[in-house]
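A single protein chain has been omitted from the complex, and every remaining protein chain is retained in its original position.
Here is chain A:
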């Protein structure tokens, strides 16, 4: 009995040490960033990176970073993009899923496989020729064009929606049709409200992706004064400002704040959304 307890104690110690170590490694790089963001230029030049700043109220770096990286415009653009892309992809994704799961017609399977095949094409590689298309459409430096691109093929959300539709009984649609509802009405009045959990899942997955997307944003939104997004705003720090980490860290912290706030507010939905997305796709 004693031996068993000893084993248990050792196990508990190992467990907690690994958890604490893991958490420290996860958080340390960011904590150091926070520390550095509060340092004055003199402090930054003279003290070690791990020493705490004199004052936690020195906000000059944040103000500088905000202005240098044009973050006011960046946040406005990112908000517009986020709202439009989320609305657009939830609508198009769920509409397509509605047709694919409720209507039997020749070509249904073909369309499904077309989307599945598209998911195999590596996105960044495709930009070589997508760039040319965007160019000929005149969508370089167009916020609209970028948003339409971002709404495009997202196989995972379509599959999440199809999965949900298949759990909603078809008799519900049929009785609505009997009552004189059109097929459009079935979708908008009956099914869309029932789709809420799937919509939340898709919005979380797509939202994280869109907010953090910088490759296409950097490629297609070249006018950095007007069309900067939160993710691309940080590129400002790559050039001559590349060594002034007190500003860079402040900038990094600013971009993290919205994501962190959302995470703290709806942890549960994010975890479950992530799990559902992975299991179904």
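Here is the rule we go by: a contact is a pair of C-beta atoms (placed from the backbone, for glycine too) under 8 Å apart; a residue touches a chain by one contact, two chains touch by 3 or more; residues count from 1.
Following the convention adopted for this analysis, contacts and distances are computed from a predicted model.
Hidden chain, UniProt protein name from the list "Spore germination protein KB", "Carbohydrate ABC transporter membrane protein 1 (CUT1 family)", "Beta-ketoacyl synthase-like N-terminal domain-containing protein" or "Hydrogenase expression/formation protein HypE": "Carbohydrate ABC transporter membrane protein 1 (CUT1 family)". When you scan A:73, A:99 or A:168 for touch with the missing chain, the hit is A:99. From the set A:73, A:130 or A:192, the residue in touch with the chain omitted from the display is A:130, counting the whole complex. In the full complex, chain A touches the hidden chain at residues 7, 11, 15-16, 18-19, 22-23, 25-30, 32-33, 36, 48-50, 92-93, 95-96, 98-99, 103, 105, 111, 114-115, 118, 120-122, 124-133, 135, 148-149, 151-153, 158, 177, 182-184, 187, 208, 211-212, 214-215, 219, 230-232, 234-235, 237, 245, 248-249, 251-252, 255-256, 259-260, 263-264, 267, 271-272, 274-275, 278-279.
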